[in-house]
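All protein chains but one are shown at their positions in the complex.
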Amino acid sequence: MFSFQPDRSQYPDIGPDGKFEIDLETGKFLKLWQGPNHPGITGNMSVELTVNGDEVVEGKTHVGYLHRGFEKLMERRTFIQVFPIVCRVCVPEPDFNEYCYAAAVEELAGIETPEKAKWIRALILEMGRFNSYMMSIGGIGGALGNGIVGQWLTYVRDLMLDRFEELTGARIYHMFILPGGVRAGLPEGFEGRMEEVLATAERYLDDTEKLLFTNAVFKKRTKGVGYIDPALFESYGVTGPNARAGGVAKDVRKDSPYLVYDQLDFDVPVEHDSDIWARATVRYRDLRVTIDLLRQILAKMPKTGEVMTSLPNVLHWKIPRGETYIKGESSRGEYGYYLVTDGSGYPRRVNVRGPSYTHAMALLEHLIPGTNIADVAALMVSLHTYPPEIER
Amino acid sequence: MKDIDKSFKKDTETDFPLREEMRPRKVTTPDGQVIDIDPLQDYFCQEPPKVHRKSYSAIVEGFYNWARANSLWILGFGTGCGAIEMRPLMTPRFDAYRYGIQWRPTPRQSNLLVISGYLSVKTLKRAIRAYEQMPQPKYVVGLGSCTINGGMYWDSYNTIKKLDEYLPVDLYIAGCMPRPEALLAGLMDLKKLIRKGEAEGANRYAENFDWYKANQKSVIKDWDMPDYSW
Amino acid sequence: MKAEALSKMTNVEEVLETVAEFDREAHSFYTDLIPKVSKDIRYIVEELARAELEHIIKLRGLLASPNMRAHLKDAILRPVADRRFSDAIQAPELGDAPDDQEVLQYALAREQTAIEQYSELAANTPPGPMHEVFSYLANEESKHKSDLEALYYQIVHSGGV
Amino acid sequence: MSFEWIHVAYAALTLFIVINYGMIMTALVRKIGARVSGRYGIPIWQNYIDLAKNIALRSKVTHGAMFYLGPVFRLTGGVGLLLFVPTIYGSVMHQNFSYAGDLILALYFVFFGTLGMALGAGESGHPHAAIGVSRGLAQVTTAELPLALAVYALSLQYQTIDITEIVAAQQGSLFNWTLFTNPLATVAALFGLVGTMMRSPFDVVMAPQEIPIGPPTEYHSSYLALMQTNRVLFPVAKVVIFMNLFFGGATNWAEFAVKAFAIYMIPVLIGVVNPRFRVEQSIRFFLKWGLPVGILAIVTV
Amino acid sequence: MRELIEHLTPRYSLGAPVFQRPGLTFVDVKRDKLRALLLDLRDKHGFTHLVLLTAVDWLEEGRFQLTYLLNNRAADQTLGLRLYLDRANPMGDTIHDIWPTAATYQRELREMFGIAFPGSPRVDEEFILEGWTDMPPYRRDFDTLAYSQQTFVERGGRETHEPRATMKHKLYPEG
Partner (left out) sequence: MGSLRDVLSPFTAWKHVIETPVTLKNPIGREAADRYRGFHQNDTEKCIGCGSCETICQNAAIDMVPVDDPKEGDSGLRPQIDYGRCCWCALCVDVCMTGSLTMSNEYTWVDTDPDAFRFIPGVDEKPWDAIAKGYQRPGERMLSGLTRPEMMEMEPEARIDNFDEIVAGYSREQAVLEADRCVECGLCVATCPVHMDIPDYIAAIREGDYDLGTQILYETNPFSEVCGRVCTHKCETVCAAQYEGEPIAIRWLKRHIIDNVSEERRLEIVGTPQVLPTGRKVAIVGAGPAGLTTAYDLARQGHAVTVYEAQDHAGGMMRYGIPEYRLPYDALDRDIAVIRAQGVEIKTGVRIGSDITLAQLKADNDAVVLGIGLHMGRSTRVPGSDAPGVEAAIDLLRRITAGEEVPVPKKVAVIGGGNVAMDIARSMARLQKQKYGAVGVTVTALEDFAHFLADKEEVTESIEEGIEILDARGPQEMVTFKSGKRKGEVKGLRTWKVISIFDDQGRFAPQYDEADEIVHEAEMVVEAIGQMADVSLLGDELTEALQWNRGRIAVDADGHTSEPWLWAGGDSVHGPDVIHAVADGHKLAASVSAMLAAKAEVAK
């Protein structure tokens, strides 16, 4: 009926390199910082935007607000002492750190993990994924102005945190997956209480679907926005749901099964639009898969068995020289630990490969130009990035 | 734990190279005036804040304190891990709103700065800025062990250990990280402090401004930052 | 059970006298023994003499207490063991230069006699202060004997590496 | 109606009642919103405490005269809006200063506050404020467009620009309400109402997630207290206009309370469950849906 | 994997491979062959995913190890290329044109290890640290505890005792 210009103003000139020519002195542009103290930023990071009107012509991400020098700290801790700090690398989904680190140490030290411990690890990882997706979908709702979703799903996440607490003894940093196994088995009646949580979660997710995923405004805000060309996935290192939203069924759980994922029955949901909508939807569908996986794990888990192997005295535990890379499919994509040992009692180098590292830096900077200010937060949330794993 | 390298000496010689636009210089204004500008002057906030005395009337002050205690507006600045446990407080499970606690996105409208965990030097700079922008009286709560004595990151080259060196802290909550319940308990304690009129951190900051600034400058070398980054 | 043929009535004072005599004898016996034994084991004999002396002092204190005086004339049955007691007053054979083991064995035998004596006295005394005194004395002696036994074990049954 | 000094006192009383009503009602509405989330939400008197707290703050940083005047203008907009609109129909006390042309003045006041705010916020020097202002003005202007058209349709329908008369015309029966006599105009006006109440999906200007709370980002202490007062007063005042124009006005305070609440709940109902539009999407929405309805309302009169 | 390595070894003069586990192999490469090898691996052998790029400081050996971890998803194979740089003057070749995301890694390496990558975008900008004047912190000779003690104030009043020394002091002071 009405045809406004399809693209918004082309006011900034396009330079020979295909980028906007920006000269702040002209007064046409305004520098605008989002973050680190900003409710729309997923954590403590910032984006330096150059705007023209309310169109963003350039975005630079700035990280380092959460930098604690983990990889350095790990180098002066013994192998067991590293264990409590790895989980801190990623606050909302710490378990992948614990798993990847433990698995890397086990591989280099030649330790076998008991079968039951593998199941419990998978359980923990899926519970973590559940929480992470809850935060992510709630965050997408929040970033686009629908706080109710965030409220509901944070509540559901709280319920899952209760299960976490019951199983691991802690709410956020579980410190449960030790090299050699896990700290303890399931408490009495855990399955039943978990089922209650899952049922509640499903109820809230049904409501969320009605509220968010069949919502005209939400569709309007997300469809076609933040499109990532699937051809760029490899060059920008896009993994996980972000890739699955663009039709690439990348999932480490399927591609290179670890723990007990080869014994579990699940499909990897794929969307094809590669925009914010697709990314949100693929997460939502993946969350449903996760709920199913949790049920499967609890049903198929062996009822008895050791959960921990005896370790050599960890106070002077030395691991021969070697290097390895362990990866897992976190809720945001490929999560990996690159561990180098040199035969001493300390890791030579630990490198954490968080998916946010590629998603929030190069990719986000690539995506931001040309969007509206209002979409920057949504874009960031849709990429589902956690700053602590970028800077570590 | 690896032994400390006793021979290691921190590089105290090298000054942080001041970017060109940060140097003091003379500028000609459009109407031809020549003025001195010193961009860093602003960032340092050399001007000490005013010490605000309490109201002369104890009853009025009491009423004010009651109001302040029951309308705690927290700056939604998640400085570290602890931020993740602040979120449940805003949501149905814990619903801190019913205690008069709310979140504000801008420091100008906040009364309470919750330092949620460790502060990297880079964030410390922003936290100080945010704190200085908050209107008085303002309160600081140190959430988690990291704020008390460095916590997990006691040997990190990039995180501070004692928050009270840099900001006047009213209350600490132990934990790594503290659960929402503990945080809530802390906020309730803070309310009691405010009601008793004992939460005068802002005045403490103003009175010992030089000390705080010296401490801050000892760890922050690059003071350049956009003055509105929230 | 009691050898009633030998028993006859006596009073407390007399019994206590015998007891005191027993202790005095023992004390002088041990005191005499001290120079006879080699210096390295003299401590055992000295301890024994000291213990007996302490015993005498304790007994004297008892007798002097006003509470006791009232009962001194109480008649009691002369105990059967009395005779054995009196026998023990006589120093048995203990060689010229006895070693530590012999001294201890001798002392243990004496203590055994004393314990039996006091126990029987206590059993024969109707409940009251006197009964308690004898029980107390029996208890004292058995404590003393325990000490000696411990010493014996320590010296003789030291085990070996 | 001739002016008498006593009307000043009456108007002050109206103001007082409306402010308190607004205080309680907005808190209640937040509690209702919280219920949807599954929470209890703020205490019903929280707004008073917040107000007292903000007044009690000790430091007040100003960025210049206009920064100070901004909230004053905004409050003036609210007060003015209320004072020139009959709050309770037929009541001498709460007739306020309504007069024959008050509809025009009311429309002006609806804009006035926003403009004042824009000026004040602009002076705060914060880029968020500056961007917020430009986005806000653009959006509000288009949102007001259907409202203006609806008012135009109304004045055509009732042949007057005196609100009191418009209310009078709606008395008697439920079906005399403009809602039923001119539903198109009502719908067009509701576009305006929803669009200017700063609720989703049209609250992108104030959204904390993007440009943190937009124009008032620098406002604090008593400046903020002033704005808070306005924030409870202005929506109610606006609702009063809608009540008068489309829903038959109110003849007593009870009716006022119920109707104002009900009308106020319209944007709330939508807002709680919807995400927000971008500015240009909002503009497009109003132009695409609001404007035609408004024009249609005029055409069909 | 073995065939591929055997195939590539003569052409790119690779070092002896380490088969860490099925699906993960490490191999040494020479700097001048790196670029051609990466392109070859990416375009012809399906190693399209740059998993990570990081460095290891072998202080004792006087060199940095750059690890390029590439993944071939279809074959579920990960290949780690190890490239050694002289620690005294570490200089790497930027590969941001092959994988744009490598620019971030290179920025980090520049800042944390002091390895230069001429030509990489924003490589000389501050990345994570701010106002940093000391040596690059991930280098092995940077002692984080010492730096932290010399920079940040610690809460005082703590004193610990060693059981052995305490017992010696109390139980056998002269022994």
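Letters A, B, C, D and E name the chains as they come in the text, with residue numbers starting at 1 for each one.
Operating definition for what follows: contacts are C-beta pairs under 8 Å (C-beta built on N, C-alpha and C of every residue); 3 or more make two chains touch, one makes a residue touch a chain.
Keep in mind that this is a model prediction, so the values were computed, not measured.
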Going by the whole complex, the chain not shown touches A, B, C, D, E
Among B:Arg93, B:Lys125 or B:Lys138, the residue in touch with the chain that has been omitted: B:Arg93
Consider the whole complex, including the chain that is not shown, and state which of C:Arg42, C:Lys58 or C:His131 touches that chain. C:Arg42
Looking at the full complex, which residue from B:Asp5, B:Glu132, B:Glu181 or B:Asp224 touches the chain that isn't shown here? B:Glu181
Residue list for chain E contacting the dropped chain reads 155, 157-164, 166-168, 170-172, 175
Touching the missing chain, which residues of chain D? 32, 34-40, 269, 272-274
In the whole complex, what residues of chain B lie against the chain that is missing from view? 1, 92-95, 98, 142, 145, 148-152, 154-155, 162-164, 169-176, 178-182, 184-186, 188-189, 193
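Here is the rule we go by: only the chains that are shown with their structure count from here on.
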Taking each chain's mean CA coordinate, chain B and chain C are separated, in whole Å, by 84
When centres are defined as mean Cα positions, the distance from chain C to chain D in whole Å is 111
Per the C-alpha centroid definition, the whole-Å distance linking chain B and chain D comes out as 37
Among all residues of chain A, which ones touch two or more of the remaining chains? 31, 38-39, 64, 67, 69, 72-73, 75-76, 151-152, 155
Residues of chain B that contact two or more other chains, please. 76, 91-92, 105, 122, 155-159, 228, 230
Listing of all chain pairs that touch each other, if any do: A-B, A-D, A-E, B-D, B-E
For the complex, give me every residue of chain D touching chain B. 34, 37-43, 46, 49-50, 52-54, 56-61, 126-128, 208, 212-213, 217-221, 224
Parts of chain B lying in touch with chain E, wherever the complex brings them together: 4-6, 8-11, 14-16, 121-122, 125, 148-150, 154-162, 165, 215, 218-223
Touching chain A in the complex: which residues of chain D? 36-39, 127-128, 130-131, 134-135, 200-201, 203-204, 207-212, 272-281, 284, 287-288
